[in-house]
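Showing subunit A:
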Amino acid sequence: MRKTNNVIKIKDFKVDKGLPFDQEYNFAYLDENTKKMIRRAIIKALCIPGYQVPFASREMPMPYGWGTGGVQVTASCLTKRDTLKIIDQGADDTTNAVSIRNFFKKTSNIKTTEITEKATLIQTRHRIPETPLKKKQIFVYQVPIPEPLAFLEPKVSETIKMHSLSEYGAMHVKLYEDISKNGHIETAYAYPVKTNDRYIMDPSPIPKFDNPKMNNSPAIQLFGAGREQRIYAIPPYTKVKSLDFEDYPFDPFKAEHACDICGSKNTYLDEIIVDDAGNKSFICSDTDFCNKRKNK
Partner candidate 1 sequence: MIEVKKVNKSFTLFNQNNAKITVFKNLNFEVNPGEIVALKGPSGIGKSSILKMIYGSYIIDKGAIIINNKNIATLSAQEILKLRKTSIGYVSQFLKVIPRISALDVIMEPLLNSGDNKNNAYKKSIKLLKDLNIEKNLWHLSPLTFSGGEQQRINIARGFIKDLPYLLLDEPTASLDSKNRDIIINLIKAKSNRGVSIIGIFHDEYSRKKLNVREIDLNIETKH
Partner candidate 2 sequence: MIIPLLKVTNLSKSYDNIVGCKNISMSLYPGEVLGIVGESGSGKTTLINCLSGNLEPDRGKIIFNINNKETDFLNISESEKRKFIRTDLAFVHQNPRDGLRLNVSAGGNIGEKLMSVGYRHYGNIRSLATKWMNKVEIDKSRIDDLPITFSGGMLQRLQIAKNLITSPNVIFMDEPTGGLDVSVQARVLDLIRSLVNELNLTVIIVSHDLAVIRLLADKMIVMKNGTVIESGLSDQVLEDPQQEYTQLLVSSVLHV
């Protein structure tokens, strides 16, 4: 940086023009002002882990419920040097993942990958990869309902107060109800967590098996809800604790099976019906991890 007459100028840095992309759109679809607005929201969110920052969600070329929040967050973070991975329920090859990946390819011609370790930015729907995330990776979650208190308190004005005053007793009521009905906390996904010992957060509909991965992660975790217009975040190495009772501690449950393809016993499995007779097969939900393990 050069200091000139008490004004600090940032030196020009080399702009990497990258590969040519469809010039009808700005890089990664969103205009720069929108990206600025979203980045501001992201920075605020990172400063207050777990706190829902409202943002002016844009109309995207996919309907609400298809990941518009996640896409906007990804679009705002994407640079030409990034390598992008998109997963949906752990798989890179489902319709959703494919169409979002194509979207970004078309509007930015960015490098993409299916290999978790090679990605610099990962957008996910409803799962965290088995491969541990690294420092400097950005991990973007698609969130349908950002408000963990929504089922108990429909009024937004009231939930805002509850969050700001840490009035979270009602949250435990839900868990209490689970135990009283089912003998254990039944919530299997979107299991509420407390971030940085302060805000209670909905981690998006990931299975509770994945909750521990959020704790103390070296990666930046961002959450985008397009329809509800909220962004929240967990900065690296932040404490994330799943809610529980002293006598009913959190249990990251998974099916008692090994993967039928790669044999792993420690990964989250999808249960698949393989034929008309109803025979079942359990295979890793994380396709990249499964392939890697199989090929070893």
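Basically, a contact is a pair of C-beta atoms (placed from the backbone, for glycine too) under 8 Å apart; a residue touches a chain by one contact, two chains touch by 3 or more; residues count from 1.
As a selection rule, all candidates are chains of the complex that A comes from, given by their letters.
Here the structure is a predicted model, which means the values were calculated and not measured.
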Touching candidate for subunit A, same complex, options 1 or 2: 2
In the complex, subunit A residues that touch candidate 2: 152, 161, 164-165, 167-170, 172-173, 176-177, 179-181, 245-248
